[in-house]
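Quick one: structure below, then a few questions.
Of the protein chains in this complex, all but one are displayed in their positions.
Each chain gets a letter, A, B and C, in the order it is written, and its residues are counted from 1.
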Amino acid sequence: MEEPRFNDLYRDIILDHYRRPRGRTPVTSPDVENEGLNPVCGDEVKVSIKLEDGRVKHVSVLGRGCAISTASGSMLAELLPGKTLDEVEKLFKAFKRMMHDEGVPQDVEIGDLDSLEGVKNYPVRIKCALLSWVTLEDALNSLRSGQNQLDKTTTTELEGKGGFAL
Amino acid sequence: MEEPRFNDLYRDIILDHYRRPRGRTPVTSPDVENEGLNPVCGDEVKVSIKLEDGRVKHVSVLGRGCAISTASGSMLAELLPGKTLDEVEKLFKAFKRMMHDEGVPQDVEIGDLDSLEGVKNYPVRIKCALLSWVTLEDALNSLRSGQNQLDKTTTTELEGKGGFAL
Amino acid sequence: MSAAGTITSGPPAQARKLDVARIRGDFPILKRQVHGKRLVYLDNAATTQKPECMIEALGSFYRTSNANIHRGIHKLAEEATGLYEATRKVVARFLGGADPHGVIFTRNCTEAINLVAYAWGRHNIKPGDEVLLTEMEHHSNLVPWIILAREKGAVLKHIPLQENGTLRLDDLDKLVTPRTKLVSCMMVSNALGTINPVGEIAAMARRVGAKVLLDGAQALPHLPVDVKKLDFDFLAFSAHKMLGPTGVGVLHARPELLRSMEPFLGGGEMIREVRHDSATWNEVPHKFEAGTPNIADVAAFSSSIEYLEAIGMPQVREHELSLCRYAMAELRKIPSIRILGPEDPNLRSGVVSFVDQDLHPHDLSQILDQHGVAIRAGHHCAQLVMRFFKTVATARASFYIYNDRDDIDVLVESLRLARKYFGF
Partner (left out) sequence: MSAAGTITSGPPAQARKLDVARIRGDFPILKRQVHGKRLVYLDNAATTQKPECMIEALGSFYRTSNANIHRGIHKLAEEATGLYEATRKVVARFLGGADPHGVIFTRNCTEAINLVAYAWGRHNIKPGDEVLLTEMEHHSNLVPWIILAREKGAVLKHIPLQENGTLRLDDLDKLVTPRTKLVSCMMVSNALGTINPVGEIAAMARRVGAKVLLDGAQALPHLPVDVKKLDFDFLAFSAHKMLGPTGVGVLHARPELLRSMEPFLGGGEMIREVRHDSATWNEVPHKFEAGTPNIADVAAFSSSIEYLEAIGMPQVREHELSLCRYAMAELRKIPSIRILGPEDPNLRSGVVSFVDQDLHPHDLSQILDQHGVAIRAGHHCAQLVMRFFKTVATARASFYIYNDRDDIDVLVESLRLARKYFGF
């Protein structure tokens, strides 16, 4: 029997993030925090951020999930420190465009997220890749809409849709 | 185009009964009377009987229905006069057996009912042939069970089943 | 068709004619003989026949892609999910560009209407509230409201039928009151063929803020319908009446409205999270599709719609109109026959309901069957209509894309022979 071959899904970088995920040290007294649920599988994640001078200082991504969601969360933890919330927003938008196969803007540095591009060909798994990102996005949205800090929700409407892809 | 050919359904005797049905003069102050509905088509019939010395004196079968039910009701009106209720019961049982393809007892005179034998091959139409008979049967049953005379019901559970053949 | 209000109007005059011979070739059942005669299928309002492409799609689903959907992470599950969800989009397109999130698959039109009665009606109809129906409705758009009204102490009212087989709208403004919470109305009558002015009726409903349900069971298969031009909250119809498989119905509504509703059936697929005594719901449309759906039939239904789209709904309409006109003219030549419903074929779909003064519809139907002609005899699940016309049953011939004038000639000739056979 041969080894399985995924030209596009489980790239080495993903497996690496999966085995040694970044951002596993819980952030204490976070400025932004939210929990997210992927309703397709029931996996949950908690994303917490500590800001300093308008920039992300510490990030933690805790919870359980598959290789895709764990790797994606780990990349989030790796990419965010040092960024302003606007830059985070931009990054999220770019990543979402990638997942929906709409092309990533030239001017956004997406780092290892690149390796997740293959996920777009596996519709059921797109939510895995987006889980920690939309969870954070939700929190940032309510922060922006004035609901200051620490907006926790136990379930997240992934892309405002939840449920199954349609 | 040829004429349709029914070797078994619309026999001449049936068509004759249909065009000139017997028992159309309403029985006044009947001893037994009942209304029946064929739920498959919505057709209704009213069967009325006047008894004298324990025998059927007058019969009327009123209402509307198809050729089969009209002919069958007409034959009922033709066959019953002079019979005791037990004889009527026997006749009904024999006819029902015929419709269910179970064979008619040798000792029962069924007259023109003979011509309805073909109906047994058309499951949807069996209720047509039985309509006036079960309507009467229902009335006789309640008469026998002590609910004396004039038991009227607007719907009849045909063979205790109604509904569609199953 | 102008009476139909917001139903999109007829085809341009130069519409290309249907190639009935070619179409017939696509329907394997039409090759069969009945009692040694060519099958002349004129029972299309009950259910239509199926094109080979739909039957093939069904077989091919089971032969190559069958799996349970939505949750499986394997190739077959992916394919099956793709095929199932693709039909949602095809239906949405067929409706004139609807939001697929507002397309719910049910078993049939009947279940779609009941879904509204249970999931919307039970939570919005209060004692004394009124539901306005018509006297023309199919039992499937009467009985759910009878059950609801009985349970809630609500009042049912009916837009009355009139002799010409259309609805009497004169008192509509009195029938619709501030207590009216729902107006539920068929777009086209299965018993009479009448195309109803649903635009006008909906407009009146809107004046009091009532919801509008349209029973499209006899409309979607036969008329071009564009939901963008139609004013309604709920639209229900059945696949089997439009070349599709049995076991598939559609309820269409705006996703926001669906979101605001309580669920109907509880079970797998429709939930988000289940605890011992509480649960939260999945997003629409899944919230209303509990348990394993009729995956294969929904998947195959796409082919039926695509077949209709290829012909063109305006062309379908034009074809039926011309058959209806011809059939009415021919039937009128038999003096004992009385046709129910509008005199003007333009006001009706391809349904011709009639009675013969001497012959019972069931006998007629039985004799026609000997000639290979399938019509329907009965109350057509419209007992209020039968009662209005003081009969219990009518004979009904209903046409579709594979019928032609020959079929009607056979029908009419068989009727004449039936009369002769019975001695009239």
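By definition in this document, a contact is a pair of C-beta atoms (placed from the backbone, for glycine too) under 8 Å apart; a residue touches a chain by one contact, two chains touch by 3 or more.
All figures in this text were calculated on a predicted structure; none of them were measured in a lab.
> Write down which of B:I14, B:V27 or B:V40 is the residue touching the left-out chain.
Of these options, the touching residue for the absent chain is B:V40.
> Pick out which of A:R24, A:R64 or A:R144 touches the chain that's been left out of the picture.
Within the whole complex, the residue contacting the unshown chain is A:R64.
> Can you tell me which of C:L172, C:A210, C:L384 or C:A418 touches the chain that was removed from the display?
From the options C:L172, C:A210, C:L384 or C:A418, the contact with the absent chain belongs to C:L384.
> I'm checking contacts with the chain that's been left out. Which of C:L169, C:L265 or C:I311 qualifies?
Considering the complete complex, C:L265 is the one touching the chain left out.
> Residue-wise, where is chain C in contact with the chain that is not depicted?
Here the touching residues of chain C are 28-29, 32, 34-35, 39, 41, 43, 46-47, 49-50, 54-55, 58-59, 62-68, 71-77, 107-111, 113-114, 117-118, 135, 138-147, 149-150, 156, 158, 238, 240, 245-249, 263, 265-271, 273-279, 290-297, 362, 365-366, 368-369, 373-378, 381, 383-384.
> May I ask you to list the residues on chain A that touch the chain which is not drawn?
Missing-chain contacts on chain A: residues 1, 3-6, 9-10, 15, 18-19, 40-44, 64-68, 122, 125, 128.
> At which residues does chain B meet the chain that is not included here?
Residues 37, 39-40, 42, 123-125, 155, 157, 161-166 of chain B touch the chain that is not shown.
Criterion: only the chains that are shown with their structure count from here on.
> Of the pairs B-C and A-C, which shows more C-beta pairs in contact?
If we tally the C-beta pairs in contact for B-C and A-C, the bigger total goes to B-C.
> I'd like to verify one number: the distance from the centre of chain A to the centre of chain B, where each centre is the average of its C-alpha atoms, in whole angstrom.
78
> In chain C, which residues are in touch with two or more of the other chains?
Nothing qualifies.
> Name the residues of chain B that each touch 2 or more other chains.
Not one residue of chain B touches more than one other chain, so the list is empty.
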